[in-house]
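A single protein chain has been removed from this complex, and every other one stays in its place.
By letter and in written order, the chains are A, B and C; residue numbering begins at 1 in each of them.
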Amino acid sequence: MTSMAARIEALEAGTCTLEAPVQPAFSQQHGFAHAAASFALGDVACGYAALSMLDEDQEVLTSEMKIHLLAPAKGTHLIARAEVIRPGRRLMITRADVFARAQDGSESHVATLLGTIVPVPRG
Amino acid sequence: MTSMAARIEALEAGTCTLEAPVQPAFSQQHGFAHAAASFALGDVACGYAALSMLDEDQEVLTSEMKIHLLAPAKGTHLIARAEVIRPGRRLMITRADVFARAQDGSESHVATLLGTIVPVPRG
Amino acid sequence: MTSMAARIEALEAGTCTLEAPVQPAFSQQHGFAHAAASFALGDVACGYAALSMLDEDQEVLTSEMKIHLLAPAKGTHLIARAEVIRPGRRLMITRADVFARAQDGSESHVATLLGTIVPVPRG
Partner (left out) sequence: MTSMAARIEALEAGTCTLEAPVQPAFSQQHGFAHAAASFALGDVACGYAALSMLDEDQEVLTSEMKIHLLAPAKGTHLIARAEVIRPGRRLMITRADVFARAQDGSESHVATLLGTIVPVPRG
């Protein structure tokens, strides 16, 4: 979160929206950096969406996550919107969509993630 | 690659090994940072493994990638070993295993990735 | 389709709904058969959703598909609702949700799929 300068835009029971500026370092390469940044933001959003449904003495780990890169991330910000599609005591199935927002406010769908978050006792 | 201080340890037709120091920022959080760093290193290793089989006027994009986080990344370095399991003109199926290496040189298996890399004309 | 006695309930540009009776052989085992039947129906629905956006001289192959099994498939019918989330000339990214419908018409969400369909010339 810190290294991406991400911030929480919205957080409710089972959903989370994160936003982060597109790093200059990232905007210069269209491939690997897009994948890494979209993965990181989408994965964290899934984690927070899961965390929002848990007790305070629990935290979360990603067990597995799949990402599809749908389009180049052209814009000034990345936005990840995540939701828990199946809450469970042992496993929480989550998905997230990542959008790039341009200067004029328009958004394009750049990635989608689907994966498994595991609740664990806070360490 | 630059922001992770990663370097190529080995690169042959269809395989690639990358190595990167574990960032202090990463070592303090066991969850999200591990996922992001293992994904980034494994994904780039898959990309290079694919690139090693292509003509010089081509580059690669990740279409989709799945990662399983298997264990906490305890150690000083992350090592990603990738291979192309099916080369194709339109799609290249790749996998990578990510290991954490400790001070004493021992390695633990921390993540495995499986995904699709797409060759595209160099832009 | 034939061996599952599946039928097309709806088919428009980019979406498809399939329905199949739950096989007695399947209903007796809650695990493997549920996975196989939900995968088969969801995968075919994704394929048809993709096919609905292509020219008549093209057919489709599944390149990769991920399925999450969310709940036991209790009911008389399985229903798969698929959509193309990114149409492309070379790759089509699709997802499907599979529901079990009970005697009283109520539906439960039993599986979700996300994967890559590839258009190929009709053989």
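The definition used in the following text is that a contact is a pair of C-beta atoms (placed from the backbone, for glycine too) under 8 Å apart; a residue touches a chain by one contact, two chains touch by 3 or more.
Fair warning: this is a prediction, and the values are worked out from it, not measured in the lab.
Colleague: Identify the residue among C:Ala49, C:Met65 or C:Leu78 that touches the chain left out of the display.
Modeller: The one listed residue touching the chain not shown is C:Met65.
Colleague: Could you pull out which residues of chain C are in touch with the chain that's been left out?
Modeller: Against the missing chain, chain C presents residues 1-3, 25, 30-32, 35-36, 39-40, 43-44, 47, 59-69, 123.
Colleague: What does the interface between chain B and the hidden chain look like in terms of residue numbers?
Modeller: Looking at chain B, the ones touching the missing chain are residues 66, 68, 70-71, 85-86, 93, 95, 109, 112, 114, 116.
Colleague: To test your reading of the contact rule: which positions on chain A touch the chain that is missing from view?
Modeller: Within chain A, the residues touching the omitted chain are 63-64, 66, 90-91, 93, 116, 118.
Assume only the chains that are shown with their structure count from here on.
Colleague: Let me have the rounded angstrom distance from the C-alpha centre of chain A over to the C-alpha centre of chain C, please.
Modeller: Chain A and chain C have C-alpha centres separated by 26 Å.
Colleague: Touching at least two other chains at once: which residues of chain C meet that condition?
Modeller: Each of 66, 93, 116 in chain C touches at least two other chains.
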